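Have a look at this one before I ask anything.
The other protein chains are all here in position, but one chain of the complex has been omitted.
As written, the chains take the letters A, B and C, and residue 1 is the first residue of each chain.
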Amino acid sequence: MVIMKTGDNNMTERKRIRKRIKVRNQSTGHDNTHTDSCEPIPETVEAVKERLGEIFFGCSDFLHREVSCGKNGLIKILVAYIDGFVDKKVLNRDVIHPVLDFLSNTELHVGSSIYELLKECVIVNNDIKEANDMQQAVDNIISGEALLFIDGENKALVIGVKAPQGRQVEEPDTEASLRGAREGFVENLLTNTVLIRKRIKNPNLKLEMMRLGKQTKTDICICYIKGIANDKIVSEVRKRLRKIKTDAILDTGIIEQYISDIRLSLFPTVGNTEKCDKLVAKLLEGRVAILCDGTPYVLTVPYLFIESIQATDDYYDHAYFATFMRLLRLTALLISNILPGMYVALVSFHHTVIPFKLMITLAASRQGIPFSPFTEAILMIIAFEFLREAGVRMPRSIGQALSIVGAIVLGEASVAAGIASNLMVIIVAITAICSFIVPPLIRATMLLRFVFLAAANFLGFLGVTLVAVAVFIHLCRLRSFGVPYMAPISPLTLSDIKDSFVLVPIWAMVTRPRILWQKNVSRRKGTNGQEAKAKS
Amino acid sequence: MGKVRISSIQLFLLLSGFLFGSTVILAPAKGAKNDAWLAILIGGACGVLLMGVYAAIALLNPSKTLVDILEEKLGKVAGTIVAILYVWYFIHLASLVFRDFGEFICSVTFPEMPMVVVIGLFAAVLLYAVNSGIEVVGRLSELLVPLIPVIMLIISLSLFTVHDFTAFLPILENGITPVLKTALSFITFPFGETVAFLMLFPHLNQKEKLKNVVLISAIVSTLMQVLIFFRDISVLGSGLMDRATFIPHLTSLIIPEFNIEPLVDINLLIGGGIKISVCLYAASRALCQIAGINDYRNLTGAISTFCVVLSIWVHESVLDLFSWTEKVWSYYSLPFQVFVPLLLLLLSLKKSKPSNAGTANEK
Amino acid sequence: MLIVLAVFAVLIISDFLRFIRNKEPAKVFVIYTCLMATSLSISLLLAAGRRPSSPAQWIEAVFKMIGVLE
Partner (left out) sequence: MYGKIKKRSGIVRIAFLLMILLLLTGCWNNRDLTEINIVAGIGLDRTEDGKVLLTVQVVEPAAIQTVSSGKGKGGGAQPKPVFVESFEGETVFEAIRGILSIVDKRLFFSTAQVLILGERLLQKGMVEVLDFFQRENDINYGMNILVAKGVTPGEILEIENDMDSIPAVYIKETAENTVSRGTVKKTTLIDLIKDIDSGERQPAIGQITKAGDKEIRTEGVAVIKDEKLAGWLDPYETRGYMFAIGEVKSAIVNIPVDKGKIAMEIIRSKGKAKVRFENGEPSTLTIKVEVEANVGAYEGRGRLDSQDDLSILKEILKNEIKKEITQALEKAQKEYSSDIFGFGSYVHKYHPEYWKKVKKDWNDIFSKLPADIQVDVKVMRTGIIKSPVKKDE
């Protein structure tokens, strides 16, 4: 539905957004459409200095250096930057040193523009842009560039001498895998785009930058492969990102909440990953990625239900094994949702279903427990959730002690004290283990478990089934960027079943998911950038 | 809100789910006792024809719903009156299925539960489904309807050891009359009830497949019914089958060693759920069309509430329900399921001859 | 009785709020109110233990009148 609505004015919209991005980040200064700020850059360096001092009042990390040189020391140049952002060595080597050298040794002709000369002949650095007004200048200083103001010019040079920041690329903690690349994304956006670009050496890999957040001015990057990603989805992503009105983007998690289709849904309709190879695989399937500066988590859209049981290892492994694992994960998902509910239904309502011998065991284990099965289950599950949360928040070294306490308190003492039955401990343990198997849905599962439990306590299996049907209805109506959430099972897309709860060997996976885009689905043709372009 | 589309697979599953509907717990051709299979086959054959009539009407009047067709062929006033009667019929049908469901749960699983609670909760869930749109119901059917044959297979296979394969003999012990009578009632329940799909057929995205879809689903469900019958009679014997309230459920109780009775609940929930959702959708859509309201969702709440109330009100007891459906239902259904559709077919044939309305009209 | 009223109140209020928000035409209100009023009155009668004769009985009576059923 969404796609249809947005499809019509797709082209114009794209053009517009292009323009805007261009204007914001690489402003050439000759664009009249730019009306963001009217404050021009003052012509004298003194004035610039004063103005910058006003703007950055109280910012101790703002540094500037005034160089006055030339034959009579008349030419004044101001270099302004934020401390720590800029690689000072490089700045000195590439900018200050050559400029000083040049200005003191060269006779300047009348009428020759120092600005042009500096820009074209002197500064060694190859990442030079221009800033045309104060707003731009300030923006660039803030985002870590060095600004070069020259006396008598109402433009400034933006020199990219950013120092490499943040931690090194390392293996992500959250998504462990047995096989495959160990590289994970880091907080630095540029490092991340390089990681992607390293893997897809194709000019069709597009990285569109935009800036979000009134205060934070966070760099956001939309990443997709042109010709493989559905244009409608790409433009929908742009549209939704642009709609975000907030002052702070601290993490992709915030973006995720803004751009989800149904914001109140328990189920994630936007995926995230920290793993580089996973993201690349998703891009190659035609998905769109949203990177955000300052977080290693990259969003991928559209995100379908089936992706939650897919793991990167699956594709590198034997297909039989991978299929088995997928079915296993699906079962685990089911169990982690309904097992406590089923147990309560069984024990409270459906005694006829229990075989005689099991019934005696069950009844014996329940003997003397003061709580009803429902209360017992709720207590145990909540106790487990406490433990889990504590384990997440605690430093890792305490975590071990915690797990011992948990095992003893939950497993042994509560049974010995007659508060919980043996079986309930087993049930909660199995549920907990199963819930860890499908990490993307862990939160949905956690809450749904209680819903199932409550329904089971009221209506037994009927309640469980009714809630299950309601959940299914919800899943069926969910869409992620216009793509039905439960695809490819419903709506049934036969060619996409190959990578759903079953997995065919990788050599048999000749098409990309059709559900994302009907066009250009073959993985064998059009891998070359040019070819794909010609096609689309 | 854009064009709502359902695929042919979804329509097939919706139709199959609808045809299973409450037949999951009520053996429809029970009246013919040992010869029920014959009645099912005869009724199924006629049912296929009848559904063919509906498909033909839909094909001759592409992208028109039942209400449109009625108003066009019978004139504004008469058409509207008949359409309102149809709305009533769909509501009545939905409430009967609600009642079947409620009676089943209350006599088999929760004897102490008030029936209105069971029906009300079920209705709330279905209301959610219907309000999500027929597209979502279609997608839902893709997830859930395949469970019905799977569960049936599980039950049948676990009963394999207790089968007495000659239990359906002798053939035609009481002559052909009861068989034909039962066949008639089998046409009206469940085949004729698919008349509600005339409100859905316009949503099919591949019109040329409509005929096949209708045909296959009717044949599949007939065969399934026959199989279920053979399973039931060979397990229960004709005597007990005659006395049982809910035959397939009783069959599932016979499974040696373990008890999978709740699976029957699930089957009923899926089949009955699909049936009620389609009926609710058809009723509210039709009513909105008659009244000229854009969004059918405005009335789903009221209509499903009415269905729940009606389902409690309409019959006094479970025996009243069964004897009424056995005795009156088929006659009561005939005008809605056979006479009016045939009339519409004739009128459409007559009017569409020169213009040769084909499948390509759409788009 | 109270429960019936409560359930109906929730239904009607939530639906009416939605209608007003979406600015639905008057006929929606009319049809909705008709249906809900019928349901409410019947369910109140049922809750009071006085079951009015039902459509099923009317239909049966009509068929008997025509002579389809004996």
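Going forward, a residue touches a chain if its C-beta (ideal position, glycine included) is under 8 Å from a C-beta of that chain, and two chains touch if they have at least 3 such contacts.
Remember, it's a predicted structure, so these values are computed and weren't measured experimentally.
Asker: Just one of A:76, A:474 or A:512 touches the chain that is missing; which is it?
Answerer: The single option touching the absent chain is A:474.
Asker: Among C:11, C:31 or C:59, exactly one should touch the missing chain; which is it?
Answerer: C:11
Asker: Just one of A:63, A:181, A:200 or A:359 touches the chain that is missing; which is it?
Answerer: Spelled out, the listed residue whose C-beta touches the missing chain is A:359.
Asker: In terms of residues, what is the contact footprint of the unshown chain on chain A?
Answerer: Answer for chain A: residues 1, 262-264, 347-349, 351-352, 356, 359-369, 372-373, 454-455, 457-460, 470, 474, 477 touch the chain left out.
Asker: Which chain B residues would touch the chain omitted from the figure, given the whole complex?
Answerer: Residue positions of chain B that touch the missing chain: 1, 107-114, 117, 120-121, 124-125, 127-128, 131-132, 162, 166, 169-170, 173, 236-240, 243, 250, 253-257, 259, 297.
Following the convention adopted for this analysis, only the chains that are shown with their structure count from here on.
Asker: Just how far, in Å, is the C-alpha centre of chain C from the one of chain A?
Answerer: 51
Asker: CA centre of chain A versus CA centre of chain B: separation in Å?
Answerer: Their C-alpha centroids are separated by 47 Å.
Asker: Taking the mean of the C-alpha atoms as each chain's centre, how many Å separate chain B from chain C?
Answerer: Centre separation, chain B to chain C: 24 Å.
Asker: On chain B, where are the residues touching two or more other chains?
Answerer: none
Asker: Where on chain A does chain B make contact in their complex?
Answerer: Residues 1, 4-5, 349-350, 352-353, 355, 459-463, 465-466, 469-470, 472-477, 484, 486, 489-492.
Asker: Help me check something: in the complex, which residues belonging to chain B touch chain C?
Answerer: Residues 92, 120, 287, 291-293, 298-299, 301-303, 305-306, 308-310, 312-316, 320, 324, 327-328, 331-332 of chain B touch chain C in their complex.
Asker: Okay, in this complex, where on chain C does chain B touch?
Answerer: Residue list for chain C touching chain B: 7-8, 11, 15, 19, 24-25, 27-28, 31-32, 35-36, 38-39, 42-43, 46, 51-52, 54-56, 59-60, 63, 68-69.
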